[in-house]
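This structure is in structure tokens; I'll ask about it shortly.
With one protein chain withheld, the remaining protein chains of the complex are depicted in position.
We just call them A, B and C in the order they show up, numbering each chain from 1.
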Amino acid sequence: MNKILVLFDSATGNVKQMADLVGAGAALVPDTDIRVLSVEEAKPADVEWCDGLAVGSPTNMGVLSWKMKRFWDEQMIDTWMKVDGKIACAFSSAGGWGGGMELACQSIHTVLMNFGFLVFGVTEYAGRKMTGHYGAVACKAPRETEVQESCKLLGRRLAEWTALYVHGRKDQHPDAKDIPRLTPADVE
Amino acid sequence: MNKILVLFDSATGNVKQMADLVGAGAALVPDTDIRVLSVEEAKPADVEWCDGLAVGSPTNMGVLSWKMKRFWDEQMIDTWMKVDGKIACAFSSAGGWGGGMELACQSIHTVLMNFGFLVFGVTEYAGRKMTGHYGAVACKAPRETEVQESCKLLGRRLAEWTALYVHGRKDQHPDAKDIPRLTPADVE
Amino acid sequence: MNKILVLFDSATGNVKQMADLVGAGAALVPDTDIRVLSVEEAKPADVEWCDGLAVGSPTNMGVLSWKMKRFWDEQMIDTWMKVDGKIACAFSSAGGWGGGMELACQSIHTVLMNFGFLVFGVTEYAGRKMTGHYGAVACKAPRETEVQESCKLLGRRLAEWTALYVHGRKDQHPDAKDIPRLTPADVE
Partner (left out) sequence: MNKILVLFDSATGNVKQMADLVGAGAALVPDTDIRVLSVEEAKPADVEWCDGLAVGSPTNMGVLSWKMKRFWDEQMIDTWMKVDGKIACAFSSAGGWGGGMELACQSIHTVLMNFGFLVFGVTEYAGRKMTGHYGAVACKAPRETEVQESCKLLGRRLAEWTALYVHGRKDQHPDAKDIPRLTPADVE
């Protein structure tokens, strides 16, 4: 089985909603086992278990939340050098566009790279004026269809990369599939 | 006179529109002299002239454009260690939200800090779901009112900080003025 | 009086040593009042008190420590929109060069910009092969002379910018002083 962990911190419920969408996206890849866990519930063993993980946090001052940071600083530290090579990505919600959601995703990538993870974003568009080149981003709750699609696309891509790379399922390369990949021109 | 340079690169005209708005915002501070110049027109002497500068670039692969980078790498290099302490900020437009506009602004900050500039973003909101904590950001052209306001707010703030700090005009501190500063709660 | 806060988190004592050096550097600017406080001791009122602040953290996974993040997320949140325009900088220590100390400083800048602070690095060199363009950085304890000088230079520069900009002391502009500013060529 393809194993995906969606790990999130959420203060208002917005990032939890994103996490559920990321999980739903991962479920679009057959034979994928998915855990969606808050940072309070998750254990290092969950990270060790997964092939790929998506980490979501509120954008707090342009950086991941202190609770999510504490998880990696304190709980995960003992697994450092034991979890190299997993595939990972990020998502975040801020109060306004320009409020630091991309930078918060970048800070998550920075943490994940330190643990030896391979991190990625999504090339294509999820809808009109919406992409996730550096992770899925939302302004407040993921209410708009294209934001929801962006979260799902991130989760699907994560499960595709792990299916392809960890499990050798070449049919799961995004370019091998029959799902159109939207360019900016497609969503004008 | 308070001296502001708005320096931009623009491939499609979108960033030029933002530059004009940033300039218009700076003009809201009395006794401010403003130059809005493309990276092709600008000279290092323009940077040396100004008290504060706003640098705008298209978001190209999440980083400032190569043309804007070349300006700092090649033309500005001889002024390195001669322009310390100016006040500066960034703005950028990408093709979609999540497309890297915040990261492009961050890359501009990185260049500017190398030259000894003091860089800043805008704390308050410019309208519903729109802020510029890390510079003014737009998706494509700055068509929406709140994006336009965000550009103007950035320019005004730049001119306020230089009026205050370079020219000692204490009435120009944003908190000393009679202009309401919007919090997220104000724009729900 | 010129008022400087050096705020640090330190797990091993390395960042505390850096903080003391940053404070010593600030003391080189006459009529400067300096507080060096750990994140456990500091209160939001200390941040409100200062004209300029230097924030130091261990490099934990390439991002500021969760304890320092918590201070800004939880304690400082009520001062948001009340402390705009202060001048600020960063410092950090990691276990090895390439270990993320620059990125940790960048994450501190990201937090500080969100609060409306003007952030800066140091243009000149502190000694052979050592600069602090994005804040003062150390590998483990600040044992080497040039690392110590870099910390002091950061603190002095912070106190110079606040003396100049907040208190109008034009003699404190780094270019107005009789202290040589080292270029890379000077330290070959």
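What we mean here is this: a residue touches a chain if its C-beta (ideal position, glycine included) is under 8 Å from a C-beta of that chain, and two chains touch if they have at least 3 such contacts.
This one's a predicted model, so the numbers in the text were calculated from it and none came from an experiment.
> Of the residues listed, B:T32, B:N60 or B:S92, which one is in contact with the missing chain?
B:N60
> In the full complex, which of C:T32, C:T110 or C:T131 touches the chain missing from this view?
In the complete complex, the chain left out is touched by residue C:T131.
> Just name the one of C:M68, C:V83 or C:M101 that touches the chain not displayed here.
Candidates C:M68, C:V83 or C:M101; residue touching the omitted chain: C:M101.
> Which parts of chain B are in contact with the chain that was left out?
That gives, for chain B, the contact residues 60-67, 69-70, 72-74, 100, 103, 107, 110-111, 113-115.
> For review purposes, identify every residue of chain C that touches the missing chain, sorted by number.
62, 95-103, 106, 125, 129-137, 139-140, 150, 184, 187
> Provide the residue numbers of chain A that touch the chain removed from this figure.
Listed in rising order, the touching residues are 80-82, 84-85, 87, 106, 109-110, 113-124, 133-134, 161, 164-166, 168, 173-175, 181, 183.
Note that in this section only the chains that are shown with their structure count from here on.
> Please tell me whether the contact surfaces of chain B and chain C are same or different in residue numbering, using the over-half criterion.
same
> At what distance in angstrom does the C-alpha mean of chain B lie from that of chain A?
31
> Taking each chain's centre as the mean position of its Cα atoms, how many Å separate chain B from chain C?
Chain centres of chain B and chain C, defined by C-alpha means, are spaced 24 Å apart.
> Listing for chain B: what residues touch at least two other chains?
In chain B, residues 106, 133-134 touch at least two other chains, as defined above.
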